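All protein chains but one are shown at their positions in the complex.
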């Protein structure tokens, strides 16, 4: 049953040194507030997993928290490189990082297989693609009916999954709406999970569509209300993606000193309450 | 792109003699009107596929239309046996029928694999279950990572899928709500598909939840408006399951002559318009 | 104490096994009655899941089918059937699978497939449905069925779903890590697998039931625990809630 904790306690409980951790979010609902709390807790040797590592992983990797990155596309979407990730891969700074690289189709299938308690996923993929040569985790099986050879990838089964969602109710049930990505799969594939939400409501039952994407509270470790917690990403129905921030990150992240200064000011000296104004600003805009 | 046809034309187009056909619906939204039209067209040698064959397949098999039944649970839910199916299996009447029997988990995975254009599905299933002995389609693969042996089943890839849904719009996009079963998978796994709906609306876009279960018109062969077309099954939001009919079917179907008389009166001499009163009655009840 | 039927004490006894913390995969019929009785009495927070995809449902009447509309209307969420079996059952999220059966043997293996040979059955039963994977992928399995010689057989005609195979270690040899059947509730008694042999053993007799009557309704040489409990009788409240539930159910399904 999900426990309601402070963000600091929830992060300590769910994300530990040396863990494999998926902070998921496919552009939408990226768990920035939780990620920043984990940065403040100075976790080490994390195996970060995410289909689309962008600014949040740029920040974590730039801070030297990750020993490994498992991913399928890493960059600043629509802007360019994730410069801190590049520097870690190209120059081993601030520390060397191991990478395990997949295609989106393979990562998505690997999360789904993890959620389904299968040890591997099968896909019609990687044909003619060189990743199959450089990533030893990509193997194959032969179809017992047709003889066809298909690609396999090991399931993603992280120690911890961290996501952001729109609503939770008093039983800890969580609602995700809009671009739902692989968040449900990440939570179900993980041993422990943390969900931050825009707001708490009494009861999700009957409050939404019968087939809405809901994760029951008993499948979640900890739930924390953090309004604005996905900023500068967005929360469908709450506030839009701050594309200007993503564009502005390019200059900040190109330079080690500028990056360090930004992290000190905006992450290390702040707490989860720093995210609330982003939610309030959006509400004010909506009302206006 | 989905074509809008009469029910008779749609059935002729989609379901042909000798086809493998899935009339799907997991208790909810069973396509009775379309099934009855196919019975009137006296299709032969069908390979019927459905997780939960109940009265509709009892009727088809009782009429001798099926050469094979692929299924995972066959009966009159909460009532007892599907007597026409039993008589076909036990006594070969009105014709012998081949059966391919699976578990629900395996059939569901096989539909999903079919929709995903994979030749087989993998599951942690059939352990210690004797179906694996009597059904040669159940095989296994070895996980390339852990060495674990897992069960496999061939994908379900029917020639045709027939389902009923709540709404379609002018582009032929279809909305399914409530207990959605494996209907989307059945349509996507099939070569041809027919969807009957309770009602036509202008545009589903924006008319429902962002993550509602919608099948785009370009993935469907034919769409037909048939109000009440799931009776005595039900359409969530339109009319309830007629449980009394299911209970009453037991007596009708126990007896060959009673069955034949019922089919003649209620199917052979009727058309799709016979279903409309069931939808209207429910609407009247709701308004009252 | 009220009068009650043998079916009522079976249902009440089964319901008492469940707790608020359980996530229960519910079969139609007797399991559904027991699970909803638990929810309406001592375990209001229990999570009931039906294989039609309805998660944490709270029907006011017992569904006739596994997919009655009310299961969806009162659910927290309804997912597709492939998701139900992949993420929730196979995913290991279910604490208790609650099954009925046509036949059970001394190791709680179940048959719901055929009477007679598979290829030439004398009675073709509906089949396993979710049972083969419920039996291996839930944390543990509770079984509820009436005790008769026809149902409690020395040798199953067909093993639809595994209980304890032919004894201790058989599940493990198949790579199954869950407990399997831990409780069998009948209209006469409570049976549990012996810790050493896994053979079903009577541990409790319902009030007024004799050893002899249980033996006579069992198709194998049934074992009894050294000390037998007497099953506590249904309470007035349990019976009232159960009877009201059954009455609502009959009315809703158009039965007298």
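Order as written gives the chain letters A, B and C; numbering starts at 1 within each chain.
Just so we're on the same page, a residue touches a chain if its C-beta (ideal position, glycine included) is under 8 Å from a C-beta of that chain, and two chains touch if they have at least 3 such contacts.
The structure displayed is predicted, hence computed values, not measured ones.
Novice: The complex has one chain that is not drawn here; which of the drawn chains does it touch?
Specialist: A, B
Novice: May I ask which residue of A:32, A:71 or A:231 touches the chain that does not appear here?
Specialist: Candidates A:32, A:71 or A:231; residue touching the omitted chain: A:71.
Novice: One chain isn't shown here. Among A:23, A:126 or A:275, which residue touches it?
Specialist: Within the whole complex, the residue contacting the unshown chain is A:126.
Novice: Among the options A:111, A:218, A:231 or A:249, which residue touches the chain absent from this view?
Specialist: Answer from the full complex: A:111 touches the omitted chain.
Novice: By the contact definition given up top, give the residues of subunit A that touch the hidden chain.
Specialist: These residues touch the chain not displayed: 26-28, 51-52, 71-75, 77-79, 81-82, 85-86, 89-90, 101, 103-105, 108-109, 111-112, 123-131, 134, 148-149, 178-182, 184-185, 213, 234, 236, 240-241, 243-244, 246-247.
Novice: What does the interface between subunit B and the hidden chain look like in terms of residue numbers?
Specialist: Its contact residues with the unshown chain are 1, 112, 115-118, 173, 184-185, 188, 204-205, 210-214, 216, 218-219.
Convention: only the chains that are shown with their structure count from here on.
Novice: By the touch criterion stated at the start, how many steps lie between subunit A and subunit B on the shortest route?
Specialist: 1
Novice: So which chain is farthest from subunit B, going by the mean of the CA atoms in each chain?
Specialist: Result for max centroid distance from subunit B is chain A.
Novice: With chain centres taken as the means of their Cα atoms, state the distance from subunit A to subunit C in Å.
Specialist: So the centre of subunit A lies 40 Å away from the centre of subunit C.
Novice: With centres defined as the mean C-alpha position, give me the subunit B-subunit C separation in Å.
Specialist: 28
Novice: Multi-chain contacts only, two chains or more: what residues does subunit A have there?
Specialist: In subunit A, residues 117-118, 210-213 touch at least two other chains, as defined above.
Novice: Would you give the residues of subunit C that are in contact with at least 2 other chains, written as numbers and ranges?
Specialist: Each of 72-73, 78-79, 86, 90, 137 in subunit C touches at least two other chains.
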